[in-house]
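Following: one structure in structure tokens, then a few remarks.
Excluded from the complex is one protein chain; the other protein chains are retained at their positions.
Note that the chains take the letters A and B in the order they are written out, and that residue 1 is the start of every chain.
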Amino acid sequence: MVISRNAAEFVVAFVTGGLGALVCYSALQNGVAWGASGPEPGYFPFYVGCLIILGSAGTAVQALWRSGAAEVFADGHNIRTVAAFFVPLVVLVALCQWLGLYIAMALYLFFATWLGAKLRPFNAFLVAAITTAANFVIFEILFTVPLLKGPVLEYFGIY
Amino acid sequence: MGNFGQLMDGFAVALTTHHVLIMIAGVLLGLVVGVLPGLGAPNGVSLLLPLTFGMDPIAAIILLTSMYWGALFGGSTTSILFNIPGEPSSVATTFDGYPMARKGEAVRALTLAFGSAGIGAMTGVIVITLLSGWVAQFALRFGAAEYFAVYFMAFASFIGMSGGSPFKTLVSMMLGFACATIGMDTISGESRLTFDWDPLIGGVSFLIAVIGLFGLGELLITMEEGVKFEGVKARLSMTEIFRTLAELPRYWATLIRSAAIGCWMGITPGGPTAASFMSYALGRRFSKRGSKFGTGEPEGVVAPETADHSAGSCALLPMLALGIPGSATAAVMMGGLMIWGLSPGPMLFTTRPDFVWGLIASMYLGNVIAVVLVLATVPLFAYVLRAPFKVVGPIIAVVCVIGAYTVANHMFDVWLALVFGVLGYAFKKLNYPLAPFVLAMVLGDKAEDAFRQALLTSDGSASIFFANGLVATMMGLGILLLLLPAISYVHRRFKPDGAREGVVSVVAAARYDGRDAPATTAGQ
């Protein structure tokens, strides 16, 4: 699978254009006029949204204009490498929601360095354990910042 | 000179073993805080506040300011090594610091950053020492219109800077403005762009955007490219550090310009982040090697670092003298002052000279201590680069995730950082400039507030922006800065050898330094 640069340009321009439209829509609800004593709350956001749409359209047209170059944005290999890094990251964040940051972090680091970086399981375990412990010491003990603990740590009396 | 005598008394207060030890502890804690994204200087200082309750105010403020210096230095470290700005004000350091590190010059980049930061901070403290009485009076002259003019100048200096498609620059900057708008509007009390959705009511933190766009985005790109850091080649000897320090005086022009910008932005309400951006942009425009900015140019590290630290130091002065914090960290410290029973304001200098001058003296000492300590850590940080990136990558990712969480203890922020990460990845690959986004997000809502407050004050008349000499001068300078790219473009067009093919946009012209610039001794 190959994603051409132009396709990527279009997708991104479409997304930013959509965001611009969303900004305009929301600004309309705040009032976009220039009142007697200066602009209403929606005035600036509205034109900011318009400029986003304008810029996005310009980008899309520009991409169309020089569409001769069949530049590649990402090929199959790229996509796989990025996904191999990004998907576990999303899983990590999802796990954080209900396992707490520390356990999710340890699991993620273990698997990412074991399967991703091809460390030996024991070394991967060491990396995970040391990083998690270091974070625990820095945040919980040094700076008393409570990170999300999750039910498991709470059960063991770690708040 | 009265100030000098009082400063000497201040040194007598600050130079006790107890206070020096506190400075060292503060700097070290600050380094840790600064290295961790999300847990920046303001957070770090507010976390340390409870520790100071039992201390006398002088020791307490010394601890907090030392931590501030440490955090500022720590923030630059991760900017250079991993493209993750530990502090908002060190975003501009990534532009050239990170490319330098990728080229195997991490040690040089770090040393340059710390050295110039130290010089910037010293300049800031000297300005405070000499001008403390005058600054308070000067700052009182700043009404809403003057505030706006300061922000306008920062924007104007930056607007022509980024190369590439003007449409992409526009999109990037306007998205930054839009992000700054999210949340409660100060002037009307209405919520904007929140879609009545709870997680958005507090707005989107600038730190979240930076962690995503820079940290996670860069991580994705690095993983994709399979780039190996050339850190192994970097020499880790102390001689390398000293050689680089000896190189610093060569950048005297950049140092002076940046320190001046920094002091100006610190005293006025611009703040360190805007200062570092403005200094980078002007460095790019006026330096002989400006066209090389962004590719790992030493001056591109020196300019933002010097300005960042001189602004950071100067920002403490309005806080002490007026009770107006010049930066987020100064706001936390101001809270501290009130809890210790001191009231920041014009009378603090007369009622508690021991406190004020002890603090100022400790700023001299604290910065020297910070530079020495932080230079000692350079080999340590550079050593991190020797580890294989496939192992370091996930650790950085975890640091980013935790960083995003600690900004406000919200899981939502972490998701948002992931979204910004994807955006950063796509933007970077498609050559959207990120700097305009960041600048717009930092200054956008402040500029809008000031603009609307000014118009309310003048009953809607725009003449308030040119109502007195101060504001008119600033606005005029801003307009000049805005027009400069166009002027230098025209200037270049009518030079026989100046025309470069295919460069049409005014934006691109800004990259030209407007002079016949033979390669000088700057750099190697």
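The criterion applied here is as follows: contacts are C-beta pairs under 8 Å (C-beta built on N, C-alpha and C of every residue); 3 or more make two chains touch, one makes a residue touch a chain.
Note that in this section contacts and distances are computed from a predicted model.
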Requested in this report: Name the absent chain as its UniProt record does, using one of the following: "Tripartite tricarboxylate transporter substrate binding protein", "RagB/SusD domain-containing protein", "Electron transfer flavoprotein subunit alpha/FixB family protein" or "XdhC family protein".
Outcome: "Tripartite tricarboxylate transporter substrate binding protein"
Query raised in the report: Which is it among B:79, B:93, B:123 or B:453 that touches the chain not included here?
Result: B:453
Requested in this report: For chain B, enumerate the residues touching the unshown chain of the complex.
Outcome: 42, 46, 49-50, 53-54, 139-144, 183-191, 196, 198, 201-203, 322-325, 328, 331-332, 334-335, 338-339, 341, 343-348, 408-409, 449, 453, 456-457, 459
Report task. Using the touch rule from the top, list residues of chain A that touch the missing partner. Result -> 37, 99, 107, 144-146, 151-152, 154-155, 159
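As a working rule, only the chains that are shown with their structure count from here on.
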Report summary line: Residue set of chain A touching chain B in the complex reads 5, 8-9, 12, 16, 19-20, 23, 26-27, 30, 35-42, 44-45, 48-49, 51-52, 54-56, 58-59, 62, 73-74, 78, 81-82, 85-86, 89-90, 92-93, 96-97, 101, 105, 108-109, 112-113, 116-119, 127, 131, 135, 138-139, 142-148
Query raised in the report: Quick one: in the complex, what on chain B touches chain A?
Result: 29, 32-33, 36, 39, 44, 47, 165-168, 170-171, 174-175, 177-178, 181, 185, 187-188, 190, 192-195, 216, 219-220, 223-224, 226, 388, 390-391, 393-395, 397-398, 401-402, 405-406, 409, 411, 414-415, 418, 421-422, 425-427, 429-430, 432, 448, 451-452, 455-456, 459-460
